[in-house]
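Chains shown are a subset, placed as in the full complex.
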Amino acid sequence: MVWNTNLRWRLPVTCLLLQVALVVLFGVFVRYDSDADPHWIDSKMQQNSTSDLENEFYYRYPSFQDVHVMIFVGFGFLMTFLQRYGYSSVGFNFLLAAFGIQWALLMQGWFHSYHQGYIHVGVENLINADFCVGSVCVAFGAVLGKVSPVQLLIMTLFQVTLFSVNEYILLSLLEVKDAGGSMTIHTFGAYFGLTVTWILYRPSLHQSKERQSAVYHSDLFAMIGTLFLWMYWPSFNSAVSNHGDAQHRAAINTYCSLAACVLTSVALSSALHKKGKLDMVHIQNATLAGGVAVGTAAEMMLMPYGSLIVGFICGIVSTLGFVYLTPFLEARLRIQDTCGIHNLHGIPGIIGGIVGAVTASCASSDVYGVKGLAIAFGFDGFKTNWNASMQGKFQAAGIFVSLAMALVGGIIVGIILKLPFWGQPADENCFEDSVYWEMPEEPKSTVLHPEDSTLKPSEP
Amino acid sequence: MVWNTNLRWRLPVTCLLLQVALVVLFGVFVRYDSDADPHWIDSKMQQNSTSDLENEFYYRYPSFQDVHVMIFVGFGFLMTFLQRYGYSSVGFNFLLAAFGIQWALLMQGWFHSYHQGYIHVGVENLINADFCVGSVCVAFGAVLGKVSPVQLLIMTLFQVTLFSVNEYILLSLLEVKDAGGSMTIHTFGAYFGLTVTWILYRPSLHQSKERQSAVYHSDLFAMIGTLFLWMYWPSFNSAVSNHGDAQHRAAINTYCSLAACVLTSVALSSALHKKGKLDMVHIQNATLAGGVAVGTAAEMMLMPYGSLIVGFICGIVSTLGFVYLTPFLEARLRIQDTCGIHNLHGIPGIIGGIVGAVTASCASSDVYGVKGLAIAFGFDGFKTNWNASMQGKFQAAGIFVSLAMALVGGIIVGIILKLPFWGQPADENCFEDSVYWEMPEEPKSTVLHPEDSTLKPSEP
């Protein structure tokens, strides 16, 4: 099946329409929050605060920048491992994230920061918008190489919307804690993406198989993504936690979990190869599973050894997933998961939700202190009658809600994306930049990329 | 015309002389400012401050590091897109920036931090030195591939000097606000660089044409530069704003403008290609124009939708510039702008100056609050009689002063650099690392870089 991949009018019109709509909606709804407004000087004096540092900016901005790097460089370069899809990996990730953060500022704003007719945005909104887009980047990993940028924009539009609804249900209705987003970001993002790619199943994808692997330097580019994700994950999981000890604890737990995860990923990668050799795919991905799986519990009293155990398990499970589960999903369930997000975000996300539920139900004032417990779980105000075990049950419910939203949403969005006029590439031209990008002239010899000569152009 | 490009004595002597001079001048003039001096403990106790956090270090250091990354990795890697000029792009940028920040500490110090015979340096001086060097990096983009490292050091010496004079006129005499440097950094840097490259016009540059394009992996290296510039631009525009809400607001405005700019850059890039394909040059450059153009107004009440509009326009204008203006400038005006800085820094810089002037003239105590307005524009002390419209006019004047300084300075420096003994490469050896770098041995076959065999060595 050969479709028209010339996006000359579809992509520009989509981008411009979306951006015009965003300008109008921002004009109607978005204002600065009080910490970013020039009247802040007045409220500071009213509160008798003597220090400019009390501005939320100084609590969150360094974490925000780390998260920002994860979304744009981390996810973008992680996906450059494909030999001929580097432009698209980095470029389309850039495009969808730039659109997604604007739309997320609105969607999340309406749910969480809407006061007197306006959305008030501050640095915490910027972080949350990046988080929301993180879940789209996760889903992008499943469909990588098989969709057009127009499809990605459409998917982002819907996924950000669904994410915000799901997040509202979890955080505001179920009052679930999910600082690092094991459920809201990773579980939701992964199963949404897997459902979409299941709907978009391509029976002849083997025709692009030779481009679905790495070359030497593309693997090194991917390691840039891996390392920036790995290093900044403590900021990710602590970015929106409560001030003080909660942010501090979330960073420590994530640091520990990730470190343990590296050792078990390496161990399994070597053990599962007949000559004991390491596989770059595992090093690039499974080492990160520990960060996903402490997302929910990072700010809780998981304890450093608890974090190590979580990382230990996830390194093993994730590597096993790459070796056994991904081929199974493709062969039997017709789920073509390009980046193996099921192993990096799906299973670890669910593990993270479970760890969070268990840790929450074990919370007690012995461990947290009376005041500490009230602050950590918001057991005050109208939640005074709650207790830890109830919190644990709601946490567990959050996993199922996220899964349900992902599956239902993924089916609907997948069907929309299956429509034949979005400019998707033919099966034999998947994982190939030249479909959507003006390519530099290669040296005359085609030695470097012999597959090029077999590329069947699908443009009219 | 073949000149001697053997720099064996010229480059070492230039570097060593400059560095010795810097050591002497630092010895005579530079001391720590009070927040970096051990006596700080005394002044802290006098001010009854109980917290070490009131040290300026904690307000500015995270932003400083982000700006530092932009200058060295951002600009350095952005210019690695050329297939055979990666060493020079990163390496010469490294060299000129390392020299430039030292000289800028002195020049800016004499103008702004000179007390009782000494320049007092603190973290804000480090940021401003990086800013100043940013304008040199911009100008480097215009002459990239066509000059020797000795020429770059000479250019840096003069440009930093002129930058500091221009900055003094704008910030201290005209009392212009220019937090992100749309005028002082981008407009000045771009038109200075364009004037220099105009003076250095090379009629036979087409002989190096085949090396003036990218190869696959060089474009991915360049995306590292693009993304670090894009992600950290909110820090750039907010780094030296007033504490509190001004820094906060500058970050939000820049975040919004950059996001919008990505969508319109992609839209235009696709619309202007006959098959609707995207061009890496636009994605690498035009997406950043939004950051340039909110530089002046970022800390003002531009409003989030105002920022989106600025980004929207700049993505379009900048991409159009790459497609139509750059070839025109080269063919008709003999301005050979290697990186297209006119589209990324020139026009967006002027737009930024205009946006700043308009936003400033619309300022009122309704929007800012009485105290807020006084703080934002310094309408106190001897400026009590000023008003917003006056501020707007001075802002506009700043654009013209910057342009005039850039043109006059660029002509003088261009003529100096045209002297035949700086070791510049011959026209047929431009954009080629091997002129100034010891190269690794290539594999015996020359398939990878067929142009190598045609390289005419110009060394004696």
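A and B are the chain letters, set down in written order, and residue numbers restart from 1 in every chain.
One rule holds for everything that comes next: a residue touches a chain if its C-beta (ideal position, glycine included) is under 8 Å from a C-beta of that chain, and two chains touch if they have at least 3 such contacts.
Source: prediction; values computed, not measured.
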Worksheet entry | Total copies in the full complex, given that 2 are placed here | 3
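Simple rule for what comes next: only the chains that are shown with their structure count from here on.
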Response to the item:
So, in the complex, the side of subunit A touching subunit B is made of residues 6-13, 15-16, 18-20, 22-23, 26-27, 30-32, 35-42, 44, 51-53, 55-58, 61-62, 65, 68-69, 72-73, 76-77, 80, 86-87, 90-91, 94-95, 98-99, 101-102, 105, 121-123, 126, 149, 217, 221, 224, 436-445, 447-448, 459
Worksheet item: In the complex of these two chains, what residues of subunit B are touching subunit A?
Response: 51, 53-54, 58-59, 62-63, 66, 83, 213-217, 219-220, 223-224, 227-228, 230-232, 234-235, 243-249, 251-252, 255-256, 258-260, 262-264, 266-268, 270-271, 273-280, 283, 287, 301, 303-305, 308-309, 312, 367-369, 371-373, 375-376, 447-450
